[in-house]
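Working notes, beginning with the structure itself.
Yeah, one chain of the complex is gone here, protein chain that is, but the others are all in their spots.
Chain lettering (A, B and C) follows the sequence in which the chains are written, and residue indices restart at 1 in each chain.
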Amino acid sequence: MKPDLSVQIGSIHLQNPVLAASGTFGYGEEVDLFDVNLLGGIVTKGLSPKPRMGNPPPRIVETGAGMLNTIGLENVGVEAFVREKLPRIGHLKAAIIANVFGGTVEDYVTVAQRLEGEKGIAALELNISCPNVHQGGMEFGNDPGLAAEVVRAVKRATRFPVIVKLSPNVTDVRLVAKAVEDAGADALSLINTIPGMAVDVYTRRPLLKNITGGLSGPAIKPIAIRMVWQVSKVVSIPIIGIGGIATARDALEFLIAGASAVQVGTANFYEPLTMPRILSGLEEFLHSQEIPSIRNLIGTLQV
Amino acid sequence: MKPDLSVQIGSIHLQNPVLAASGTFGYGEEVDLFDVNLLGGIVTKGLSPKPRMGNPPPRIVETGAGMLNTIGLENVGVEAFVREKLPRIGHLKAAIIANVFGGTVEDYVTVAQRLEGEKGIAALELNISCPNVHQGGMEFGNDPGLAAEVVRAVKRATRFPVIVKLSPNVTDVRLVAKAVEDAGADALSLINTIPGMAVDVYTRRPLLKNITGGLSGPAIKPIAIRMVWQVSKVVSIPIIGIGGIATARDALEFLIAGASAVQVGTANFYEPLTMPRILSGLEEFLHSQEIPSIRNLIGTLQV
Amino acid sequence: MQQSSKILWNTEASPNYYKIAFPYPENYPAIGSGQFFMVRVAEGSDPLLRRALAVYRVGGVDVFPELKGPGLSAVEFLYRAVGRGTGFLAKKREGDSLDWVGPLGNSYTLPKEGAHHYLVAGGTGLSSLYVLAKELIKIFPVSSVHLMVGGRSQKDILCLPDFEPLGIQISVTTEDGTKGARGRVTDVLESALRTVPSDSAHVYTAGPIPMMAKVASISKERKIACQVSLEGPMGCGFGICLGCSVEIFEKGERKYRLLCKHGPIFNSEEVYWGEA
Partner (left out) sequence: MQQSSKILWNTEASPNYYKIAFPYPENYPAIGSGQFFMVRVAEGSDPLLRRALAVYRVGGVDVFPELKGPGLSAVEFLYRAVGRGTGFLAKKREGDSLDWVGPLGNSYTLPKEGAHHYLVAGGTGLSSLYVLAKELIKIFPVSSVHLMVGGRSQKDILCLPDFEPLGIQISVTTEDGTKGARGRVTDVLESALRTVPSDSAHVYTAGPIPMMAKVASISKERKIACQVSLEGPMGCGFGICLGCSVEIFEKGERKYRLLCKHGPIFNSEEVYWGEA
């Protein structure tokens, strides 16, 4: 019998636990190397009220088993997303999750309101790793109070389930996790990228125009698994694990540690078939271990 | 002309900026693959008032371009260090820096007092990434106030220069850096390892007996460089850069970003000749770029 | 498409320059001039990202006599081992497998008419001009196609014997005069362009940024159409990372365009050359 890969993220049903991470799969229509409809879901590039050009190049640099990026949240804006992108992907069996970001609480609310009621969207994911322009650049995700405020405001503006994407750049990720759970978040996703930097030793300039960028890829996987496990001990809402996932085994590590689903980011760049391969790897694993459903693994870590 | 590699960390003169990081080079006498006297310095394994057995195995696990460890601060204790280890290394031209850790402020003070006046020690390095037993396991290094308290107490107990080793596991490393500078630290070293985790998907157990461990190696380099750069903007005491350094180019990145010296950790394990190779690489670089002294590079990043 | 193929050869063409090839059956996607492939250089996750390589030659035994037997065909790349990624690549050997994605990117636009086609190459930029030269001589007289190759020194002048059978004009310049004329390739272009009417000439260039910037400015001065092949860091090669943005002027407005998807070939007037 074919093992059952379907999972539930609160009220969101996913045909399988493998999603494309925000900013690493465009708006779901760019990749033609495999059938994207096989995926559990696609998280869109972060959407803002207005279109954004993003940061000047160079925007990426390779590091040991990772990369830094400062794309700068380039996006078409929520309006163009609804008009031009959503019609092309809204009918998919893969759940479409709209990633939202802003520099003020109002930005988040504006995007949520524009998306409200649109067909083909399964949930919103709030990227709270953005500097809050009203608070001198302090990230929403670094402050439990600010993070909760964003979540409350968005929850009032939308009927979609709200997933809050946590920043790893905090002393204790559990505090923010608890705060956003209490504020009404329906699920959590973690982790976003970790700020990093690289230097050109010949020109003595940063290798990124923006000086620092977000670290992603296999390098951060152990940090992400640790945070998923820590957070899973203190919240009761579902968790989506993100960070360096490139193989079925990586995905299994996150699921066992407490995630109900996973997102694949950077691996899509260097190994475009990563997600379909993870799917078949998960099936094989369940089959060989005689486990009927992927749900039998979630949060089963024995310590 | 041979380029000048010597640097100054406050009052400590180093023949070159390359030191072995604590816990990755024993007590300086274990390695015979090259002449350790070529090094700028050796930071000892962390010393506690009494000997410690360390954590149960498995203690290490490999990750993407990194490794996790839970050695658990196994060490011979400060007494045996002074009696058995120091006599064998105290005469070296490589500066000996005694790394100190504890679960209470008194632990740090006890070790500092025992080392006070011993010949052959150039400085103390305080590892403040340890859980404070009096504060329910909160790390000293996570709390600017606690960190400052440790530093003040140790400064009263010793005439050695005090280097404070910062934990990366905080929202804003600059706050702790400023606090320990104000408390009298003579220099800073950063970063220590980042907590991480790995899972055996077959047994569904953590791959480390201690569940989580510290991530080190090339994976963390971009994070470390970013933190060195951030801290260098807000303190005026010297900084020693640590994290994933494996080549002369890596070392140069840290120096240009604001470090006055560097420590090499994990690379000593998988490439035992890393440190002598970095030294010759630095010489070659200075020579080819016609830069007379390594000091001409420190903190010269143009942003 | 994405696949792993056994390397046919990976040989040094000149000190530090290599040619690498793998089988590329006729029924695989057609490759246009200027297109590129993304190849993995390591099996582990360091180096992590694929490297972009412009297609040099593609074809059967007619192009590659070393292919054993008719019906076989291959794609070949010409690269310089400069950094870690290409350094790893240079260590691969015949029979090792190479994982690739391609062909990617846009192609040179072939003009409807034109009596003079100047292909201006520096270093490995040459690689993106071979397929172009072949496409051009299919539709234009072979004597109208002129390849101008420049380099610092003799050892930077690569692979001319590959181009000679095409019958096109070839001019070589080196800065130190160790091969061809002494001077810069851009000077050769400049004097050639002086003798031809603007609307009959087309320039195509690939190589170092300063060279291409100069080629662009010479062409602009003479109002001659010029296409350039850009390079830069790429995360994916197929439009999903947004890491490869380059600054472009469209109708005077500064915009970001994806090097991998809207490029690598751009009209030279659109390109923002920075301080170069």
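Convention: a residue touches a chain if its C-beta (ideal position, glycine included) is under 8 Å from a C-beta of that chain, and two chains touch if they have at least 3 such contacts.
Worth saying up front: this structure is predicted, and the values here are computed from it rather than measured.
Within the full complex, the chain left out of the display is in contact with A, B, C.
When you scan B:A246, B:I278 or B:L297 for touch with the missing chain, the hit is B:A246.
The missing chain, though absent from the display, is touched by one residue of B:G196, B:P218 or B:G243; that residue is B:P218. Check B:L5, B:L19 or B:V61 against the missing chain and you find that the one touching it is B:V61.
Residue-wise, the contact with the chain that is not shown comes from A:A65, picked out of A:V31, A:A65, A:A183 or A:V235.
Chain A residues in contact with the hidden partner, per the touch definition given at the top, are 64-65, 218.
Residues 42-47, 84, 88, 91, 93, 95-96 are the ones on chain C that touch the missing chain. The missing chain lies against chain B, touching residues 23-26, 30-31, 33, 45, 53-54, 56-67, 69, 71, 74, 217-218, 246, 266, 268-273.
Simple rule for what comes next: only the chains that are shown with their structure count from here on.
Any chain touching chain A that also touches chain C appears here: B.
When every chain is reduced to the mean of its CA atoms, the largest separation from chain A belongs to C.
Closest to the middle of the protein, by Cα centroid, lies chain A. Between the CA-based centres of chain A and chain C the separation comes to 37 Å, rounded to the whole angstrom.
Rounded to whole angstrom units, the spacing between the C-alpha centres of chain B and chain C is 47.
Chain A and chain B have Cα centroids separated by 34 Å. Within chain A, the positions touching two or more other chains are listed as 63-66, 217-219.
Multi-chain contact residues, meaning those touching two or more other chains, occur in chain C at positions 44-46.
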